[in-house]
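Left out: one protein chain. Kept in place: all the others.
Chain naming follows the written order as A and B, and within any one chain the residues start at number 1.
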Amino acid sequence: MAAKRLEMNPDRLFDPDPAVRGLARELYEPNKDRPLVCPHTHVDPNLFSEPNASFGNPSEMIVTPDHYLTRMLYSHGIPLEDLGVPRTDCGKVERDPRKIWQTFADNYQLFAGTPTGYWLNHAFSEVFGVDVKLDGETATEIYDHIEGKLKSPEFSPRALYDRFGIEVLCTTDPAASDLGSHDAIRKYSGWHGNIRPTFRPDKVVNNVGTPEWRTSIMELGRASGIEIADYGSFVRALEQRRQYFRQMGATATDHAVLTPCTDEMHPGYLESIFKKALGVRVDDVSNDTRRFSAHMLMEMARMSCDDGLVMQLHPGSYRNHNPAVSERHGPDRGFDIPVQVDFTQGLKPLLDKYGNSKALTLVLFTLDEDTYSRELAPLTAYPAVKLGPPWWFHDSPNGIARYLERVAETAGFYNLAGFNDDTRAFPSIPGRHDVWRRCCANYLAQRVATGVMDMEDAGKAMEYLSYGAAKETYRL
Amino acid sequence: MAAKRLEMNPDRLFDPDPAVRGLARELYEPNKDRPLVCPHTHVDPNLFSEPNASFGNPSEMIVTPDHYLTRMLYSHGIPLEDLGVPRTDCGKVERDPRKIWQTFADNYQLFAGTPTGYWLNHAFSEVFGVDVKLDGETATEIYDHIEGKLKSPEFSPRALYDRFGIEVLCTTDPAASDLGSHDAIRKYSGWHGNIRPTFRPDKVVNNVGTPEWRTSIMELGRASGIEIADYGSFVRALEQRRQYFRQMGATATDHAVLTPCTDEMHPGYLESIFKKALGVRVDDVSNDTRRFSAHMLMEMARMSCDDGLVMQLHPGSYRNHNPAVSERHGPDRGFDIPVQVDFTQGLKPLLDKYGNSKALTLVLFTLDEDTYSRELAPLTAYPAVKLGPPWWFHDSPNGIARYLERVAETAGFYNLAGFNDDTRAFPSIPGRHDVWRRCCANYLAQRVATGVMDMEDAGKAMEYLSYGAAKETYRL
Partner (left out) sequence: MAAKRLEMNPDRLFDPDPAVRGLARELYEPNKDRPLVCPHTHVDPNLFSEPNASFGNPSEMIVTPDHYLTRMLYSHGIPLEDLGVPRTDCGKVERDPRKIWQTFADNYQLFAGTPTGYWLNHAFSEVFGVDVKLDGETATEIYDHIEGKLKSPEFSPRALYDRFGIEVLCTTDPAASDLGSHDAIRKYSGWHGNIRPTFRPDKVVNNVGTPEWRTSIMELGRASGIEIADYGSFVRALEQRRQYFRQMGATATDHAVLTPCTDEMHPGYLESIFKKALGVRVDDVSNDTRRFSAHMLMEMARMSCDDGLVMQLHPGSYRNHNPAVSERHGPDRGFDIPVQVDFTQGLKPLLDKYGNSKALTLVLFTLDEDTYSRELAPLTAYPAVKLGPPWWFHDSPNGIARYLERVAETAGFYNLAGFNDDTRAFPSIPGRHDVWRRCCANYLAQRVATGVMDMEDAGKAMEYLSYGAAKETYRL
């Protein structure tokens, strides 16, 4: 049986109506090759600190680390071990990349119609030049083809960075990180790439009083050179680290919380909680730990007003919902499940204090799409608030359409933060930006075709959403 | 005035764009006549246990029992009595089916643009061969026409079962049912139809401690032949009934709860609640009854792992919201109103314990469409979880479009459970399946037209959604 051809439709994601499609093309064309601004990724900076770094083999690059992909295979009963996902107990997992690839290919049908399938096809076709569809029969041929490419210097991380047209790429880094790779890139590499860290203090501001928190506090103390003995020294250590991140090029922080609650605790009570937490587990986890996290969001907003780091908030994900999987394979395996969030009441204390300040830029993300039109778009009336692009499960053709359709009427286009690819899957970056640009062009084309906007305004909005919005919002 | 013609557009529910419409037709055509798999209905099995059973007159068949229809008429001030809906106090209601039909016809305009109107037109046209629109003037003519048909052997339940191309049809039956009709169909009828029961234990697991619960427990004890004196004997009785249902062909259970909370109670406390409830009303209804229901969902999942019955969960409906109507006319009169649900946190205990098991298939339904993309599609990463089709108010052209648009990107097509018609209105069954198939074809055609999938993958998904998914999910 002959392999099926893999082809990307040049008009993909545009409305099939010929009039709208024509307008969408017209809007997309001048923006499709703009440089990529990547203000929020989970790419490993080590890929860029050494000139001869490599992505490894096709399975190491594409299958094993991508939880979007492994979660789907797992849902159909394929053990994560068969996909090479390491076990926390160092138990046996599949090590043969060709076997992993074959398992993946045999089940590739599962990704039909999903954004993962779309991005994979985009990477196969546009990045690697594969021209047949992946399935059980073409698995080996495609593996060989990609493996060959990955061995060539044209497919090193730095080469792809250039080929993808990346202008700047921000990684995500814990507060206690020494940013060694960033330091190496900036000081020693002589390389022109623009790789920047992002300050992510989740481990020291959430779950106060747990043993893991105390470990993170020790690491923070060590990294900052400040002995953390009380809340005041904790705050100084955080300020010191933010300062260091800024020196290493950071322009933003990132905060993951279950609920977007903000609150200011009484200094005395705060100090007593903090000291107790340093010594022993705090008594009332469900209350004091939440209040502490809520308080720290306020503190972070205060610091952002002082040091100018843009504050990103990613709330509403119940992390590691599947304990069997996280105990066996660690965190970030595709089982972070969204919950309802309440921005209107949760963020009120923070916005009361900092929402009218031009010094703060607060970029809000959500997995609860109901909040798009109900809360997030109305909240952009605050000068500090910008809306992040569709996140995670919603970074998809349908998800982007829902986002624009629900936020743009109330927020306008110029309160949006542009696009984040938010990925650890490096070869998917151009495909993800391209989906965003195509979906924006399509939304705008539909507005033009229905007389809501004219092409002049649509063209300006298109340019902004494709490129300017991310640069401006993230102060890049 | 000449009566208006009733015609079904052969391209109905397909995108008007000619390119998409063509693709939709191509996907629909080979699937439109596939056998109907009906894993979840409220059809009365008595219709099939006797060869000479009849649907009665047109009003008895179409108007009086269908709460989708009576709720709309009632909303415009028409008393349920005028539609022949019996009163709990045996008070007078309209008995003349022609008067009921005339009231219905005079108000038929109210159903314009609703799925009920669509299904009715489909049944009139495709099942009964009516070719004029129903209104006050055509009421008698159409009544006479349908009445004539219903008297012919070609319109007996068994004949329509065959004509509709039903492959299997599952009814919904209380835990204490003797399944007499099912027994009759299987043992004595000599009829080839495949009618199966579904185990629905709501009455014995919800509202613990109420007089109605105690009555249901007595019935359960009688049916199982097990004296229910404590929690242990209660569980044995349930296991016995499940075993009996399986012998009668059941492959699934069904559970209706207000909230999808799951929880495991301490055995000692559980036993004390249970014993108290057997004797007197439990003290704290709002707490212990909920916890008991939550516990029983866990127990049911455990039993499903043991006996292989697929577990269906229908949460989030506030049943009998209108007490005036339910006191006067009993339950299921169109006043079950949805509430918000939280699957992510509610189901966590159950999924922690059974979600990774291949022995369990848990089919989740929702009336809270916000959970489609926020919770349900992400939860399909659990091997046990499948998503049921749009339920109740959402089993409609717009509702199916919203469902596919929001779940298919994250869940893929192969974590969906196919279609359920979920109806007591037998003549609407082919129309409902046809809506689903058309809407699936249309969604897939739009993906193909926008370059998200190719026709090969769309064709496979279409076949699965039309037929294979329900068979596979329900182990039929």
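Rule of thumb we're sticking to: a residue touches a chain if its C-beta (ideal position, glycine included) is under 8 Å from a C-beta of that chain, and two chains touch if they have at least 3 such contacts.
Since the model is a prediction, treat every value here as computed from it, not as a measurement.
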TODO: Based on the whole complex, identify which of A:Trp191, A:Tyr318 or A:Tyr414 touches the chain you can't see.
DONE: A:Tyr414
Open item on the list: Using the document's definition of touch, tell me which of A:Asp370, A:Asp395, A:Asp421 or A:Asp434 contacts the absent chain.
Closed with: A:Asp370
Task: Given B:Phe48, B:Phe111 or B:Tyr354, the one touching the chain that is not displayed - done: B:Phe111
Task: Those residues of chain A which, in the complete complex, touch the missing chain - done: 15, 17, 19-20, 340, 342, 344-345, 348, 351-352, 355-356, 358, 370, 373-375, 377-383, 385, 405-406, 408-410, 412-415, 444, 446-447, 449-454, 456-458, 460-461
Task: chain B residues that touch the omitted chain in the full complex - done: 4, 8-9, 11-17, 71-72, 74-77, 109-115, 117-118, 133, 318, 321-325, 334-340, 367-370, 393-394, 396-399, 402
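Here is the rule we use: only the chains that are shown with their structure count from here on.
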- [ ] Averaged over CA atoms, how far is the centre of chain A from the centre of chain B? Could you give it in whole Å?
- [x] 40
